[in-house]
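This is the structure I want to talk about, given as structure tokens.
Part of the complex only, each chain left as placed.
As written, the chain order gives the labels A and B, with residue 1 at the start of each chain.
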């Protein structure tokens, strides 16, 4: 029987265990091989988790000393609120741990922290074809009806 | 024949002319009457436009001394980029000036500033039923396929 899963803030010594999760997450969005995320971006993002001036945070789910998942979130301003919005940008769990509540535990941990930090909302994005993920999201959040437009330079 | 429309950064003395545009924008999203945005939020957002520490900005479209539209945008971190993302949060033009390129000029002005500021992307949200707005957005941007989930506290 597996031990309990805990969700905790990431620490410097998690780097080796965090990196494959981060790579797996990026691969899911097509950022692997020739289109992989540049190493300098990974290094910068990692350093921002530990920079007290940056509003960028990471939590990990751990069981029996192994990392099962990650969630990265950040705070940013909004023109329609005094308190900041919380953007849950990245969520990933190992294939073996899916369907076992790890993703839900990670999202709930972000809710808890955002609420304690005075933020009035947590939001995240998912692709309109990702019905698997939406099964979870429809239970613990709300589909807003808004879609994302963008311009890349 | 109307004079030329210019897009410029907002200034302190624009407050009286900006407020009805901001109220009109909020009313479009149902924030009027009993559900109006709190006055303290408007005051805070206004002050942030002029706070050098805040990455929150506003531009206005002006013709013959009258304001025809506004755009508010802000920069925030991303875990998948070194440079910040630019979130174009609010866009509004007076009813009389719609269909005349004012909205497009405001968005293009944000593109220009974000590019000069080293940002790799501008993004914005629109409701999936707002087909009028999408006619413009599909021409000057790209529908990403991502939808927004959220949890409000």
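Following the convention adopted for this analysis, a residue touches a chain if its C-beta (ideal position, glycine included) is under 8 Å from a C-beta of that chain, and two chains touch if they have at least 3 such contacts.
Fair warning: this is a prediction, and the values are worked out from it, not measured in the lab.
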| item | value |
| --- | --- |
| Full complex stoichiometry in copies [only 2 chains shown in place] | 4 |
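Operating definition for what follows: only the chains that are shown with their structure count from here on.
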| item | value |
| --- | --- |
| Distance from the mean Cα position of chain B to that of chain A, given in whole angstrom | 27 |
| Residues of chain B defined as touching chain A within the complex | 26, 31, 37, 40-41, 44-45, 48, 54-56, 72, 74, 76-82, 87, 89-90, 111, 114-115, 119-129, 137, 140-153 |
